[in-house]
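Shown here: the complex without one of its protein chains, the others still in place.
Coming up: chain A.
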Amino acid sequence: MARIQLKDLRKSYGNAHVIKGVDIDIEDGEFCVFVGPSGCGKSTLLRMIAGLEDITSGSLTIAERRVNDLPPAQRGVAMVFQSYAIFPHMTVRENVAFGLTIAGASKAEKAAKVAEAARILQMEHLLDRRPSQLSGGQRQRVAIGRAIVRQPKVFLFDEPLSNLDAALRMDMRMEIGKLHKALGATMIYVTHDQVEAMTLADKIVVLKDGQVMQIGTPMELYQNPANLFVAGFLGAPSMNFLKVTVQAVNGNTALVSNAALDPVEVSTRSASFKAGDAAILGLRPQYLSIAEAPGRLQGTVALTERLGAETMVEVKLKDDSSLIAALPQDVVFPVGAQVAFDFAADKAHLFAAP
């Protein structure tokens, strides 16, 4: 079975260390998403798994076989590129069958497998077209079709939806999710879009500067981020961070406050604090609610964005920091209006100040 293990994987170009020791264990059939900002090394890591980049040190095993030094074709992986990488001079049929042509498959086998892939991806009507006659989403289907005909154990996706417009991106995202359920293969998916990460993944790996920040299921990462980076990266709009001071520690809870925040007791989770420490309180915009005065947080409205079902309110707090609240109804606040917010203490996160 196709379990993938990365052990202390490193990549350097001379003195530039791009991947700085990554350990990830991806189970057979799992949908694993590498997510992180531009330049975090997520694509490089994927290309190392594919065999398109050399591995400087560490070990990479696919299906219990060390593949560090194997060429890409012998690793049993298929890859879908951001730019689709479909061959412009071949028809869709020839493109999808490319891997089989290379392997010298018979015509009958090619026809059967291409037909099967076309059925799965609902693109039977496109088979005789040329890539130049296809839209972006159709091209991406062709690229995925080329990947699935060889029935690989592992699929690698390198930002496959980045070149599509928003509506199409959502459709294709669902398609890829369905494809994973239908094929049951191990998939690794690289994206900078946290929505794709949250919706598709069984397991998310958050990367920053070539290091793993946190690994877990989407909900684990969302509800229990291990650090400020993960907390700020997942969720839209981003989590609000307030600079607070620890007043007192009581077992697993700490009493924190600042100039704009009335003292509140929040869980410290695993981190340890002592009274007088500077800390960061993380509050998701969705967990803030308008309070009957006085409320825990007070400030003045700086900007209101009405999205219909939701309203984003940017608030200037008393200590001059700002905060965004996502309110689940359509409300209008005049700029400069006084507002107060409340939140459930168990939804707040406390982090050590960097």
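Keep this in mind: a contact is a pair of C-beta atoms (placed from the backbone, for glycine too) under 8 Å apart; a residue touches a chain by one contact, two chains touch by 3 or more; residues count from 1.
Note that contacts and distances are computed from a predicted model.
This figure omits one chain of the complex; the name its UniProt record holds, of "cytochrome-c oxidase", "GSCFA family protein", "GntR family transcriptional regulator" or "Sugar ABC transporter permease", is "Sugar ABC transporter permease".
Among A:83, A:272, A:322 or A:338, only A:83 touches the chain that is left out of the view. The residue from A:26, A:50 or A:297 that touches the chain not shown here is A:50. If you put the missing chain back, the residues of chain A touching it would be 50-52, 71-74, 77-79, 81, 83, 85-90, 98-99, 101-103, 146, 150.
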